[in-house]
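The block that comes next holds subunit A.
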Amino acid sequence: MASLLDHSAGGQTVGYSFSQSAAAPVKQHGFYPYTDNGGSTLGITGSDFAILAGDTRSTSGYNINSRMVPKVFKIGGDEETGEGAHIILSVVGFAADGNALKERLDSVVKMYKYQHGKSMSVSACAQRLSTILYGKRFFPYYVTAILAGLDEEGKGALYSYDPVGSYEREQCRAAGAAASLIMPFLDNQVNFKNQYIPGSGEGHALQAKKAEPLPRDHVQELVRDAFTSAVERHIEVGDHLQMLIATRDGIEEVFHPLKKD
Partner candidate 1 sequence: MNHFPEAWGRPRDDVYGAYDHSYLQTTGPKAHTSSPAVTGTSVLGVKFNGGVVLATDNLASYGSLARFTDVKRLRVFGSNAIVGFGGDVSDMQYIDRLLESIDIRENYSHHGNMLNAKNLHTYLSKVFYKRRSEFNPLWNHILVAGYDGEGEPFLSSADLLGTTFSAPHLATGFGAHLAVPILRRLFPEEMPLEEVSKEAAIEALKQCLKVLYYRDARSMDKYSIAVITKEGIDIKENEVIEGTELGFC
Partner candidate 2 sequence: MTSIGTGYDLSNSVFSPDGRNFQVEYAVKAVENGGTAVGIRCKDGVVLAVEKIITSKLLKPGANKRIATVDRHVGIVSAGLVPDGRHFVSRARDEASSWRGVYKGPIPTSALANRLGGYVQAYTLYSSVRPFGTTAIVAGWDSEAELAVDGQVGTGPSSGSGGKVEGAKGGGPGLYMIEPSGLYWVSSTSASASSPIYHPNPTILPGGYYGAATGKGRQAAKAELEKLDLSSGNLSLADGVKEAARIIYVAHEDSKDKEFELEMSWISSVDGPTKGRHEEVPKELREEAEKAAKRALEGEDEEEEEKMEE
């Protein structure tokens, strides 16, 4: 008799569907708010210019969403043409966050000009971008950003970020899907890592080649080489190469074709 009444044998209790079982595990969100849209960006500075470049492919998984979705933007310029801007930003990672971040920084730079009557310096903008990113420390913008322009002395300035706002000024930086392919190339070709002055000594006495700012046409060639190589080895990179070049005359935009396979 006891066994007949013992309906909870096996540790299971019969309950109404709406009666809360103490054993119910906490339901996790079934919604993941991020995606990776692939692509790669890179930035290099020279003595009087800064270049930001990115491919224009947008992907989701193995699909190519579109072959023309730019990742590099003019900040603080005209809404349609970008005219009047002197700062450039590249964002790679989750494109929707990238757009939201771009739009926020753009309005911050504009408000700065409206309120102070002068353009925001690149260093100030760099600090502000860090604050914006860190402001969403616990629900981050899933992007790797690079900010560039000319500093107060007219030299090329480039700041690279992690998704939560850690940043530093650098000579060059690659980010995104093919960052690990491009960055070593940049180390060698821009910062002259592992390059030594021939005949300067033996063993430890061998002198490293000193990094110096490179001329603009040379840097543009490096950028193109970096991307043509990345396209060969990374499926998420391709279609077109977009380059924004900040100089004392403003911002130039250049497009080059990349392989579409």
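We adopt the following convention: a contact is a pair of C-beta atoms (placed from the backbone, for glycine too) under 8 Å apart; a residue touches a chain by one contact, two chains touch by 3 or more; residues count from 1.
Quick note on selection: all candidates are chains of the complex that A comes from, given by their letters.
From a predicted model like this one, the values you see are computed outputs, not experimental measurements.
Undergrad: For subunit A in this complex, which listed candidate touches it: 1 or 2?
TA: The answer is candidate 1.
Undergrad: Which subunit A residues qualify as touching candidate 1 in the complex?
TA: 7, 12, 14-21, 23-27, 29-31, 33-35, 37, 58, 60, 63, 65-69, 94-96, 99-100, 139
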